[in-house]
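My questions will all concern the structure given below.
All protein chains of the complex are present and in place, except for one that has been dropped.
Note that the chains are named A and B in the order they appear, and that numbering of residues resets to 1 at the start of each chain.
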Amino acid sequence: MLKGLFAQPYVKFVAKKAVFYAIVIIVAITFVFLISRCMPGSPLRRWLAGIAHQQGPGGQNIEVIKKALEEHFGLDKPLFEQYINFWRQLFAGNLGLSFAHYPVPVVKLVLQRLPYTLGLVVPVLLISFFLGNWIGAKAAYVGGKRSELIYFFSVFSNQLPTFWFAMILLFLLTTQVRLFPFVGAYSSWVVPLEVRWSWAAFSDLLWHYCLPFLALFIVYLGGWATGMRSMVTHEMDSGYVRYSDQLGFRKSKSMSYAKRNAILPQFTGLNLYLSALIGETTVIEVVFGWPGLGRLMYEGVLENDYPLIFGGFLVSIFVVILGNFLVDILYGFIDPRIRIGQGR
Amino acid sequence: MVEHLLEIEELKGYYRGTFGVVFGVDGVSLTLDSGEIMGLAGESGCGKSTLAELVSGSPPPLLHYEGGKILVDGFDIYHMDPEVLRTEVKCKRMSYVPQASMESLNPVKRTRDLIMDVVKERTGEKPRREEVLKMAGEHLKKLGLESWVLDRYSFELSGGMKQRVVIGISTLWNPKLLIIDEPTSALDVTSQKRMIKALLDLKRAGITESMLYISHDISSLRQLCDRCAIMYCGKIVETGDMDDIINNPRHPYTEGLISSVVSYDPKGRVKGGLKSIPGEHPDLRNPPPGCKFHPRCPYAMDICKTAEPAIIEAEKGKREFSCWLHK
Partner (left out) sequence: MWELLRRNPKFISGAVVLGVIVMFGVIGPMFTRDPTYRRLPISQPPNNDFILGTTGQGQDVFAQLCTGIRNSLIVGLLSGGLGTLIAILFGALGAYKGGLTDEISNFITNIVMVFPVFQALIILAYVLESRSLILVGLLIAATGWPWAARCIRSQVLSLKEREFINLARMSGMRSIETAVKEVLPNMFAYILMVFVLLSGGAIIAEAGISMLGLGPDPNNNVTLGSMLYNCMNYYSPYSRWTYLWWWYLPPGIVLTMLLSSTFVMHAGMDEVFNPRLRRV
């Protein structure tokens, strides 16, 4: 029975993708491990340098501290053993303890901040995908002067660096016109949602959410619109659309044929945009003071908190890989050529 | 009472683009009566597909209608309300089966969904699913296709099957005129035979009355067509009954075409050797002056280089050709 299941082209497709992404995870984890252990100088060095700097002369003997920490973190064992331990810890859900916020585990910090990042990334990605593709298709369908204008505007907005656009938004909408707050996710008198849920806190959050969302959304909207417009224009020339025209279809129905085929390649764009978006969101979080995963990593960089940096990186990779995997299997389902296989 | 089913008068259609102007169809006149299968023959690039696309009423974006009349069952295609064209003429009175029918089926729809869409679009109402599928299955059977074809996506079908599905969809409403563009060029010999048989069956079953069959393959034209028109360089150079054209070609180009097909004598040996027409079909951006065929014509005379020959009607509407040889 299992054999029959695997004979299905779609199941084979999903399995192949799963294996691929598993390999990527392994590569990523190994990459993180190697970088963190083989950094120039011991990983503790910079943090210790920071402490020594703070304490000044007469502070505790740095060497002693270093030895104790190394033992504690298992940094004095041979490399391969460290590698195995690394994996063991990962499976236990242990990403280490943060240096700067010692002894809070990295996992806790990361999971606390992750929803804020996802709250930006997922809506931006999905809404810009649907709205942008719709705009692009409409522009291709209608044609004419308005379409050219929309195209020009989309291209332009897509070229804006999101972080700079964020700065412009801040300039226009927080200082010139006091419409939105300047920084952070909550006003200072509000209790954050992770501590306690309240409608007041939620609406405050939404108010703070608008600008970061817009900064990302408008730029990505342009990207989808541009791409979809050229895809639809290309499909409109294809054999089956012209044939449907010759059969006497209404223009709107022929267009829906073109759109349905044009949107398929856009899904690959979804994967690329997801990876790019995670990166851009990091900078946006820093500009707006939005307490997400990217900002956490930034803070970690400032404080030389290396378990936090690498832990955050690992979680980002997991999120991206998971997202890519989901998009891939969704695409495989929607495109009948993959779902059914190429047949005879 | 309409005189001819299809009447084309001095039709002109040019391609316009950044490459310049291509004189695809440059003054073509043709008539086709009910019950006839008319062939349209010529080399690649002579304008046959262009002519077909113009007659179908949906020319591709770069092709522009430049003048002349096309009357399908009395309807002047290029001087009528497009909505009436869509509902009354297309698919009902005239249907077009494009070249490379493989590309004509939406890759993400099953055949049955495609047919449902066609019915919905043309009748303007939502039909009962079982009725449509039953009707479609019977219709496709006449073309030699089993009912499982309905459940398949286009990429799951072979080339010949896709071709026949397209013909089936085009003939759902028994159009009086069916225009078919080179259905056999992408097929192997056995599939070709099946295709021609299917077309003949269509006529016999009364599904279509007349066909305009476009091909460069003389042998299939011979099997299928009652009459034939030969096209060269955007113009029609000879028209007549199929047998008459083959046995008694009047235009030098037709002569060359016929003799370039291998024929066997009763003993199975190749008869007469292989002949071909020297040179290449001219670029339609820059057709030669005078008679368009003169650069390649073995009988070219001085007058051929400067003046286009008039159309000589041996039998009005039935046998026509244009050549300076016959005055």
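Everything that follows uses one rule, which is that contacts are C-beta pairs under 8 Å (C-beta built on N, C-alpha and C of every residue); 3 or more make two chains touch, one makes a residue touch a chain.
Treat the numbers as computed from the prediction; the structure is a model and nothing was measured.
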The listed residue (A:Val104, A:Leu126, A:Leu206 or A:Leu272) that touches the chain absent from the view is A:Leu272
Which of these touches the unseen chain: A:Ala18, A:Ile35, A:Val104 or A:Leu126?
A:Ile35
Per the whole complex, from A:Leu118, A:Leu131 or A:Val155 the residue touching the absent chain is A:Val155
Hidden partner sits against chain A at residues 20-21, 23-24, 27-28, 32, 35, 39-40, 155-156, 159-161, 163-165, 167-168, 170-171, 174-175, 182, 234, 237, 271-272, 275-276, 278-280, 282-283, 286-287, 297-298, 301-302, 309-310, 312-313, 316-317, 320-321, 324
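By definition in this document, only the chains that are shown with their structure count from here on.
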Per the C-alpha means, the centres of chain A and chain B lie apart by a whole-Å value of 55
Could you please specify the touching residues of chain B with respect to chain A in the complex?
56-58, 60-61, 86-87, 90-91, 95-96, 98, 100, 102-108, 117-118, 121-122, 152-153, 155-156, 158, 166, 169-170
Touching residues (chain side chain A, partner chain B) in the complex:
237-240, 242-250, 253, 257, 260-261, 264, 335-337, 340, 342-344
